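Excluded from the complex is one protein chain; the other protein chains are retained at their positions.
Moving on to chain A:
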Amino acid sequence: MESGQKMRGADAVIKVLAAHGVTTVFGYPGGAIMPIYDALYGHPVEHLLSRHEQGAAFAAVGYARASGKTGVCFATSGPGATNLITSLSDALLDSVPVVAITGQVSTAVIGTDAFQEIDVLGMSLSCTKHSFMVTDINELIPTLYKAFEIAASGRPGPVLVDIPKDIQIAELEYKTPLLTVTEEPAPEVTAIDAARELLQQAKKPILYVGGGVGMAGAVDHLRQFIDKTGIPSVATLKGLGAIAHGTKGYLGMLGMHGGKAANLAVQSCDLLIVVGARFDDRVTGRLATFAGNAKVLHLDIDIAEINKLRQADVAISADFRQVLPALAASLDMQAELTQWQQEVEDLYREHQWDYQHPGDLIYAPAMLRRLANKLPEDSVVSCDVGQHQMWVAQHMWFRRPEDHLSSAGLGTMGFGLPAAIGAQVARPDATVVTVSGDGSFMMNVQELTTIKRRKLPVKILLIDNQKLGMVKQWQQLFFEQRYSETDLSDNPDFVLMASAFDIPGRTIHRAEEVEAALDEMLATPGPFMLHVAIDDAFNVWPLVPPGACNSDMMDQMEKQT
């Protein structure tokens, strides 16, 4: 269709999506969005039908995170839109570019409590980066263009566009709006000089790397910075994959379930270089004691993160792709850091994970490490929330941040399966594995139908301890072993359930079965469910108790059997 052609608002919506390179939309139809679904019918922009709007929006999140593109989802008014809220909140906290388009009742009946009417714009205020309700057909196309621009620029996030039904069927003349592309700011020379001075003074610097690096497309810039400076590093849950596995001085994840070496190194550093991270409470433990003797160099595209929780000595809010090379230039720290690098190396060696686990039971950390080592180069691992999520973060390794999809900020159970679906659509040739727990898996289990419908080869590794494991662990440690509502021993037969969706699978109970079962799962051409029964005595270690300093980690307590 040429510019200037007359069409319905609904047709214009699909045309704008196509103009933004959108090839797949995730969604669920309903009354108030029927004109848009009508426009979609037979259109090259394909639609993936979820079985719950939360699943559709999580698939859009998974698509965005695995591809770096903006994910798009559709829902109808009322319950369709309210079902998006959790996923949009997840995208907001994890800075994921998503455009959600919701149908709304016609403008004439808005505010009359019409059928399936709810104030979606009002609801969206706290769970989106920005939101719109289109009440003028002439504003439809510019609004959609703005939505894509806002979602992907600066610190990315979800944008919702609520479109009343009469706007969808109103006629317009399609015109491509004039675009104003937001350029990320360049760093100021004085700030770079101040940062470089801090770096040159530091005897024990460490990089604290967050999800912002991957979102900024600055992974290679960060790796070059590390190669040039030799500065040791740790990563947040969302930062995993930004630093290459095996990089000298890289100590993995820090924080509540971070490695001992990572936490101890941060606690003894004299300069904390924060790159795209935000001093989350799960990272810092007791904030007042976090890296207590360190100066702070904070790099973040979002100026609202600077000095929010920890005062920075120097801060730069600019494009990392310019900041990191500018800092690295004329900086040669390798020689001065030898002693600190050795200290970090000693911590690394002293606190390496121990995968030697006696007995016949399956030890999930060892299994996940084995899985990581088996995965092909083009792989994505999504996970849900709980003990298995922390084991994935601790024991698996990732080539890039987009290979590890984990609900970090919101911590949303039910994220893993639909996120894996979105990732598989974005990267059809990749091996996509969702690692889930028996609690989380049931939260969006209906999306097995989506896998069946599209014959998506998603692998499901379901770690089952018949418990809400992380809550149970806290009940054991901090609530006098009063196990309130965390028993899931009445779980369904997961493999039988998967078979109802034409997904083959098997259950394993013993350590000796792990190797062959992982191979079978990865070798199966289509989807597969590997159901792994583990003992509920296994907990996640180490653990920084709530309110404690990160150097006060609790260590393994359970008897190994």
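Note that a residue touches a chain if its C-beta (ideal position, glycine included) is under 8 Å from a C-beta of that chain, and two chains touch if they have at least 3 such contacts; residues count from 1.
What we mean here is this: contacts and distances are computed from a predicted model.
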Per UniProt, the name of the complex member that is left out, chosen from "Bifunctional protein PyrR", "Chemotaxis protein methyltransferase", "Acetolactate synthase 2 small subunit" or "Lipopolysaccharide transport system ATP-binding protein": "Acetolactate synthase 2 small subunit"
Residue of A:L121, A:A262 or A:I451 touching the missing chain in the full complex: A:L121
Candidates A:H43, A:K69, A:H130 or A:R453 - the one touching the absent chain: A:H130
Listed residues A:H43, A:K308, A:R453 or A:H509, member touching the removed chain: A:K308
Residues of chain A (touch criterion as defined above) contacting the omitted chain: 121-122, 125-126, 130, 133, 150, 302-304, 306-308
